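One protein chain is absent from this view; the other protein chains keep their places.
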Amino acid sequence: MENLNFELYKKMYLIRATEEKIREHYAEDEMKTPCHLYVGGEHIAVGVIQALDPADYVFGTYRSHGIYLAKTMETDIFFAELYGKATGMAKGKAGSMHISSPRHGLLGVSAVVGTTIPLAVGCSFSQQYQNTGRMTAVFFGDGAIDEGVFWESLNLACLKKLPLLFILEDNDLAIHASTEERHGYRSITAIVRQYDCYVDESDTTDTEEIMRLTQTAIGHCHHNSQPAFLHFKYYRYYEHVGMNTDFHAGYRSETVFHEWKARDPVDMQRAKLLNFGMSEEEIIRFEQEVQQQLRESVRKAKAAPFPDPKELYTDVYA
Amino acid sequence: MENLNFELYKKMYLIRATEEKIREHYAEDEMKTPCHLYVGGEHIAVGVIQALDPADYVFGTYRSHGIYLAKTMETDIFFAELYGKATGMAKGKAGSMHISSPRHGLLGVSAVVGTTIPLAVGCSFSQQYQNTGRMTAVFFGDGAIDEGVFWESLNLACLKKLPLLFILEDNDLAIHASTEERHGYRSITAIVRQYDCYVDESDTTDTEEIMRLTQTAIGHCHHNSQPAFLHFKYYRYYEHVGMNTDFHAGYRSETVFHEWKARDPVDMQRAKLLNFGMSEEEIIRFEQEVQQQLRESVRKAKAAPFPDPKELYTDVYA
Amino acid sequence: MSTRLITYREAITEAIREEMERDERVFVYGLDVADFKRTFGSGKGLLEQFGPKRYFSTPLSEDALMGMGVGAAITGLRPVNVHIRVDFLLLTMNQLTNIVSCWRYTTGGALCVPLTIRAVTGRGWGQGMQHSKTMQSIFAHIPGLKVIAPSTAADVKGLLKSAIRDDNPVLVVEQRWLYDTPGEVPSDPDYLEPIGAPRRIREGSDITVVGISWMVVEAVKAAEILVQRGVQVEVIDPRTISPLDYTMIYASVKKTGYCIVADYDWLTCGFSAEVAARVQEHCFRELKSPVTRVGFAETPCPTTRPLENRFYSNAVNIIRTIEQKLGLLETDLRGEEFYSYENKFKGPF
Partner (left out) sequence: MSTRLITYREAITEAIREEMERDERVFVYGLDVADFKRTFGSGKGLLEQFGPKRYFSTPLSEDALMGMGVGAAITGLRPVNVHIRVDFLLLTMNQLTNIVSCWRYTTGGALCVPLTIRAVTGRGWGQGMQHSKTMQSIFAHIPGLKVIAPSTAADVKGLLKSAIRDDNPVLVVEQRWLYDTPGEVPSDPDYLEPIGAPRRIREGSDITVVGISWMVVEAVKAAEILVQRGVQVEVIDPRTISPLDYTMIYASVKKTGYCIVADYDWLTCGFSAEVAARVQEHCFRELKSPVTRVGFAETPCPTTRPLENRFYSNAVNIIRTIEQKLGLLETDLRGEEFYSYENKFKGPF
């Protein structure tokens, strides 16, 4: 239990610290890639990915630093990509909005809303076809469910009884538009419950709970040969894209932020460790290691060369 | 009551007789336009359109002879279009799959599945914007609900509280694929009931009942400022496109056809008239008039000129 | 190399059957592929042989289905996604352009997308504006996609097989009238045609006609008529729209000094424009007159036959264009039989 919770905290802290590292350096103007920070949602990526097998597949959106880090735990290639360097996973061609790590099962993310949902359908179809037993999880925002392709994909997955987790990361906002302004219905889960799939929902910020809910869902998937739809609510701490808070803009209230902040997922997870009897020193030691790792990654990324100009033309065709 | 039912029968008989007229002449190879016959579904177009105000708007699919005839009651322009003649509503450029009659409120139909659903959203938005009080009804098949655009449109209409009737004409088939083969859920109405709209469903072949259900729905629309979704089941008598039955093809059973045929909407409506005390002679007299009208329309259509070659280039830009 | 005379339709079926036999990872899916009509018969026998796991119909969800193909392709399968009309591919443009064409680029080459997309172009009998488009240029405009449009039975077999074996996404545009055209097709199950290379359909020294898809048939007809007047028309079928090796086309135009592009599509920003732009660049000194293009009328495709006939270009347009270019009097075409919906291409190439 303690081990597990430390494991979870490691991933969560890595994500939070990485995002803050980006914020620290962004103004230097060297990471020329739009970043959609995940701060406030760490428990979802970490909880879900913890519940998955390492060999399982994952897809995400432009807001996928969290799933990348939870899947890979590495930051050298990550920062290299954000700095646009030859040592990034796509030699800088991808940037923050298109990170991937196929060998860790992260098969890609996309900056066009909803577009990776059907890819996940195909990936899970492929697992069923090849009988690998692997799950696929696709992370998407509450904006994606406005797009027709979500509904087509949901239907396909249910029809084909695919081993697929739909992970709705609901921060109640698509850029600055609340779900209420966008939805002609009250509850997405009430709708999805009418499909042939398992459905659950939560607004917890407890990572372990996210993990358990996901494990239960995966169990149902295997047992009933059905996909699952998990609706997780969270709060996006910063502006849609960029490094700042934007409470001054007036489209959302800072009060709500403070409510969520009071149960900040990373803080909560850290408090748990202390509760479990882990010492403050032990935790700090780990945190310092992460800080050291991040400093190193940023240093390496800055020092790395830009891709050779001819790289513009590679990777277009196989 | 009798008047109303005769009115309904007039429209239904006109549709049935027109479709049979097409069948009679199709092999002559002069109507060079793919026809998707509506035989078996007459009660839906007629019942719904009877419930609407004549000034209300209607959109349909390539299977829209029924709504055209119920809206216009005319067959001269109709047959001219099918024969590809200059006297058709689009001078032959449209054919069966693109018939329209804007002055009767039929603003168009389309051969790409699902495409007119958002047009109906826009039309009803336009009525709301201009405060005309007019309803819009959009007819679409069970295949269209597989397309993402249906879901986007449903959400939009519910969000915007539009005066719009979604009329799902469910013949359980998209070409030859049953709904069961295509849907990862049990009941479309169970899903749509979760949206902010009025929902009803029926498999009646009684036109008057369709009309009443639609009237009730329209009442709800007006009263609650919401769209309505009406799910009507029917049986497609002939092949998807073309003039023949295709029970030999093996994808559906003739037994089911006979079950539906036993409560054929046109027969039932005719029987009602007799019940109401209308005489066989009176009915036959009317039917003969229609037959005469159709013969005339076909004759005129055949005699009409083809469009001038330069018509190829007109109507592209306003 | 032994060959048999089979139709374009049969050649498609053979190509898919052989690739499915050869490679378990190949599967075919799309709207109505498994119904009793089997995509104009092109899927005949495949369901029976390979079963519903590898050959299945789907819901009407083109957008998601294209994405599904990508997800399957990047995890080891080789999907063949079938569309009974090119027009319906428009629903997949977001996936095609924002995902399919650049997933390899975006992953720095770590993943590839061996996805084959078949799409049929309708024609005749009132197909109308929503069932007759080709739009090859739209797809060819997107780097990362390969687009082919074979016009003969042998080519559709060899190219479709190459497409399925290709590690890149390949879109195959199949004109419907070609389905009934027979041709000699090699029996070798490893017979392949290279994507990217044109084929010289007919040799000639007087003028080059680059014909695409059905227009190859019309160009050959035009050539057959004009040869009787001593005019030698060279007909080249690019077969691939993009990416294409133009060497053969340049060599031909350098030889003949004249070039007509007969596209089976609208002209504006079409493939015909690309060919014209390239040919004028590479054969500037040799060209004796500008490259001329023939194609669809710049209108939606009308339903009624007399207008539909005018919407399309045909052998007569090609003949008249050649005559103008070469300064010939108009050939008397009375008595010649041309192709129509009823009189489709019959003989082998």
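Letters A, B and C mark the chains as written, and numbering starts fresh at 1 in each.
Definition applied: a residue touches a chain if its C-beta (ideal position, glycine included) is under 8 Å from a C-beta of that chain, and two chains touch if they have at least 3 such contacts.
In this text the structure is predicted, and so the values were computed from the model without any measurement.
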Selected residue (touches chain absent from view) among B:Leu14, B:Met31, B:Ile67 or B:Cys123: B:Cys123
Touching residue (missing chain; options C:Ala15, C:Val185, C:Ala223 or C:Ala273): C:Ala273
Among A:Met97, A:Ala157 or A:Met268, the residue in touch with the chain that has been omitted: A:Met97
Interface with the unshown chain - residue positions in subunit C: 87-88, 90-91, 93-94, 96-98, 101-102, 105-106, 129-130, 133, 135-138, 140-144, 242-243, 266, 268-274, 276-277, 280-282, 284, 287, 289-293, 298-300, 302
Footprint left on subunit A by the chain that the document does not show: 32-34, 84-85, 88, 91-98, 110-114, 143-144, 146-148, 174-177, 181-183, 249-251, 306-307, 309, 311-313, 316
In subunit B, positions touching the absent partner: 57, 59, 88-91, 93-94, 98, 100, 102-103, 107-108, 110, 112, 115-127, 129-130, 136, 148-149, 152-153, 155-156, 159, 314-318
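Just so it is clear, only the chains that are shown with their structure count from here on.
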By number of C-beta contact pairs, the top two chains: A-C
Chain centre separation (subunit A, subunit B; CA means) in Å: 47
Subunit B and subunit C, separation of their C-alpha mean positions in angstrom: 37
Between subunit A and subunit C, centroid-to-centroid distance (C-alpha), Å: 42
Residues of subunit C touching at least two other chains: 58-59, 61, 63-64
Multi-chain contact sites of subunit B, meaning residues that touch two or more partners: 146-148, 182-183
